[in-house]
Each structure stands twice: as structure tokens, then as C-alpha cells.
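I'd like to ask some things about the structure below.
Of the protein chains in this complex, one is absent; all others appear in place.
So, subunit A:
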Amino acid sequence: MSATFLGTPPFPRAAAQALADTQLRHNLAHATTTIRAKRAAVVAEVDRWEELRLAGAAVKEAALLDLDTHLLRLEEQLQARGAVVHWARDAAEACAVVADVARAHGADEVVKVKSMATQEIGLNEALAAEGIAAWETDLAELIVQLGGDLPSHILVPAIHRNRAEVREIFRRSMAEVGRPAPDDLTDEPAALAAAAREHLREKFLRATVAVSGANFVVAETGTLVVVESEGNGRMCLTLPEVLVSVVGIEKVVPTFADLDPLLRLLPRSSTGERMNPYTSTWTGVTPGDGPQEVHVVLLDNGRTRALADQVGRQALRCIRCSACLNVCPVYSRTGGHAYGSAYPGPIGAILNPLMRGTGDPQTDSLPYASSLCGACFEVCPVRIDIPEVLVHLRSRVVDAHRGDAVPSAEALALRGAAAVLSDARRLGALERLSGRAGRLLERYGGRRLPGGRRGLGRLPGPGAAAWTGARDLPSPPPESFRAWWRRTGRHETSGSGT
């Protein structure tokens, strides 16, 4: 039933497929427009939002620049409060820890709090391979799981589905895995939410093992923080006997007081609320309250690779609010699947290459999935300069391909340009040639571009076809600047200031 991001084509091809889906574009336009307006309203309400962003960014930066110290402190505090701390270099190690814990309790199922880290490491698939069912309990994750689908947004993974589609998914699939949807289920969001409540309640009540992530972990105290809306998180964090939390190492903040700016920035940026309905904090094991066996898995899986990149390490400040997705002119048209990762949108376009490294064609295409408009940086609550990192990563992608046996069309074109532009005679020859072509086109062909200049339609050939498929190429000027300069003799009056 589960789908996978493996095999997603490079972004331009995946995006072209997504753009052809009119239903998807309608759903995305509606959802991103709604959430943008809500965010803007609650952000405008905060007098000193820019200072708050600075404070939030500084907290995360302070944590990252001294990460080893904070991780050791965290480990010590967690252990002192009765938690078991595990370290995982990669996805396979983290999944193995969770599977081992479930097996140790004879569990053939776990309930899950929505978690980007477990999505990233493919935990559900790894557990399924061990015969352990992982039940997603967030409404949107449930829609994605029941639909055999992939998440397409960090906050609202089923943003690509509308209410009618959700109703169909519930009616078709709930019965296969538990309590069926009611026969008279309508497509009202309230009715759909009620159906999810009924369906999941039996799973919450009987579960012995729960799996969560964490939005923040406090080094000073060993406190984990989960921010949510529905109460499914609280159910998982409270009712089962055993809790395993998979936490990226970049989630650490130094002190309990450091939560202040982050808890104020996140809900306003994310769901457009002053505060999300539920935030749970817990520190190890509390006798008589909640899980009596608590595990924390500290996950690297490429985070240290990102940390080593001096320009890119700021991406680890990300608090997964998804504001950058909602404002992105690219994401809001293509949706999240085209990015081929649990982390889509502008943040995904930098986080994936930073964590995985360059070299894979799909990952290498992501830094180009942007117009560099900068809207993502403007809304980012922790001031990640995404455009700066995108440009930096583009240069890394180019560098990674310098030694390719077959250079790309773009590399060839630029090599040709370098040869021409570095030699005045070659440039002159080319200008004469292009001037002739320009005069011919002026007389016989080309289209009028806005502004009156003539332009060319789509050109044939590798590279050229892709470039001109979405851009107008102005026809070459009949006369070059240098030719005009010579012809009009302006050089004789240079310096006269006319």
C-alpha cells in the first residue's frame, strides 16, 4: 500500500507531470492562498516580528555552533530522567532501533505522531518489512497512508487532495485496516474529521508502543517538545506504555527558556494561529503518568554533512513550519511530489542536496527549482537565506559535473561563449554573422515580442529546445554596439559629456 519517492525523475520532468494535473493545481492554489492569508494576519499582529525572527534564528544558531556540547548535555539529562538514548548514523540504524523496541514488547503495531524525521528515514516501510504495522494518526498522514499516496507538504501532507477525494479514500480504505467509515459519510471536513476520530480511537486505546519525532529538544533539561493540533500526538505520547522518539540532532536548543521565541514563531508561521491547540513537553519518564519506558533516537542521516557546509548549515535552523512552501511560486504550482522527498518546496530544494550531497541527477536538479524570488527568505521564521543557499548549491552542482565525460549542452554553450568573448576578433566575426541573421529575421521572420522587438520561437536541438521552450529569444540586433560606435564616429567626441 505504501508508495515511495524512489525513482522520482529530476525536477523539470516531475514538475511538467504535476503541472498537467488541473485538479492538483486547483487544490494547491486554494490551499496555499488560504494559508498565506492566515499567516499574514497573525504575523501582522506581532509588533516586533523582525526582532522575534532574529531571536529565533539566534537560538538555533547558538545550538548548532556548539552542537556536540549540547548533544552530550542532552544525553546526560535524558539518561538521568530515565530515558534510553540511542544514536543513529543513518536511516537504517534508526529504523532498527525502533523495530527492536517494538519487538522487545511483542508489538505487531505502533501508533505514530506525525514526524518528518520518520518520514525521511522511511520508518513505516522498514517496520512493515519486520511485520510491524505503523499507523499514522495525524489526519493528513492518515489520508496519505490510506490512499497509498505520498506526502506533498510538510505541515499538510495531503494538501494535494480535496474533500471529495478524501471521502473516497476513507470509504474505500478504512475498512481494510480497522473500523470502517460510516456509510453516510459526507465530504464535509467536520464529518471527515469525525470519521478519523472513530477510526483511530481503538488503535490509540490498545497501542502499547508509540513512535514520535520532536519539534524541539532542550539540552539543559532533556525535555522533548511536540507541537500539534488534533490531539493524536497527545494520545500517542500519553496512552501507550512505550514511547520511541526519533529526533534529528539539529532539533536541540540549549535552554528551556530558548523555547520562547520558537514557540511563538512556529504556530504563526505554520498554521497561521497565535498558538497551536496542543503542545506537549516531557522529560524522560514521569512515574504514574504516560509511558514508563522512553527511548530517544538521536539521528544524523546527513545532518552532519549539511553542518559541514559553511553556507548551507543555516538550513539546519529549519523548524519545519512550511511557510516557505506556501509562498513559493514554484511549489504552489507543482506541489510537493515533484521534489521527490519528504522535504519539498524551497527548504527541500536546499535540505535534500545538503543532507545527501551532490551527484544524483534528481537531487542535483533541486537547487534549480526556484526563480530566486526570495519570498521564502522573507517568511522564514528563523531567517534561513534560502536563495543564498540555492545559488551556493548550484555552484556545487556545476563543480560536481566539471569532470563529466559528456559535458551538458549548457556547459558546451558556455565554453563556446568563453572562447568568443575572450577574443575581440572572434567576437567581431560572430557579431557580423549574427547581425546578418538579425537583418534577415527583421525582414522575413520572427515574431513580435512585447515591446516591439522581434523574437524567435522554439529552437530545435538539445539544450536549446529546453531553454527556448519557456523563454522568448530576442532576434539578434542587425548591428552590434561596436559596429554602431565605429559607424557613427562617436569615439571622436568621447569625454565631451554629451
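Here, a contact is a pair of C-beta atoms (placed from the backbone, for glycine too) under 8 Å apart; a residue touches a chain by one contact, two chains touch by 3 or more; residues count from 1.
The working rule: contacts and distances are computed from a predicted model.
Student: Considering the UniProt annotation of the chain absent from this complex, which name among "Lactate utilization protein C", "Carbon-phosphorus lyase complex subunit PhnI", "DNA-binding response regulator" or "ABC-2 type transport system permease protein" applies?
Tutor: "Lactate utilization protein C"
Student: Return the single residue from A:L6, A:A20 or A:A190 that touches the missing chain.
Tutor: A:A190
Student: Going by the contact rule already stated, which one of A:T238, A:T358, A:S434 or A:T468 would touch the omitted chain in the full complex?
Tutor: With A:T238, A:T358, A:S434 or A:T468 as choices, the missing chain is touched by A:T238.
Student: Given the contact definition stated above, which residue among A:K112, A:K251 or A:R264 touches the chain not shown here?
Tutor: Among A:K112, A:K251 or A:R264, only A:R264 touches the chain that is not shown.
Student: Using the document's definition of touch, tell me which of A:T8, A:S173 or A:T221 contacts the absent chain.
Tutor: Counting the whole complex, the residue in contact with the absent chain is A:T221.
Student: List every residue of subunit A that touches the chain not included in the displayed model.
Tutor: Residues in contact with the chain left out: 27, 30-31, 34-35, 38, 47-48, 51-52, 54-56, 58-59, 61-62, 65-69, 71-72, 81, 86-89, 93, 137-140, 143, 156, 158-159, 161-163, 166, 189-190, 192-194, 196-197, 200-201, 204-205, 218, 220-221, 223, 229-232, 234-235, 237-239, 249, 256-261, 263-264, 271, 273-283, 286, 288-290, 298, 300, 304-305, 307-308, 310, 313.
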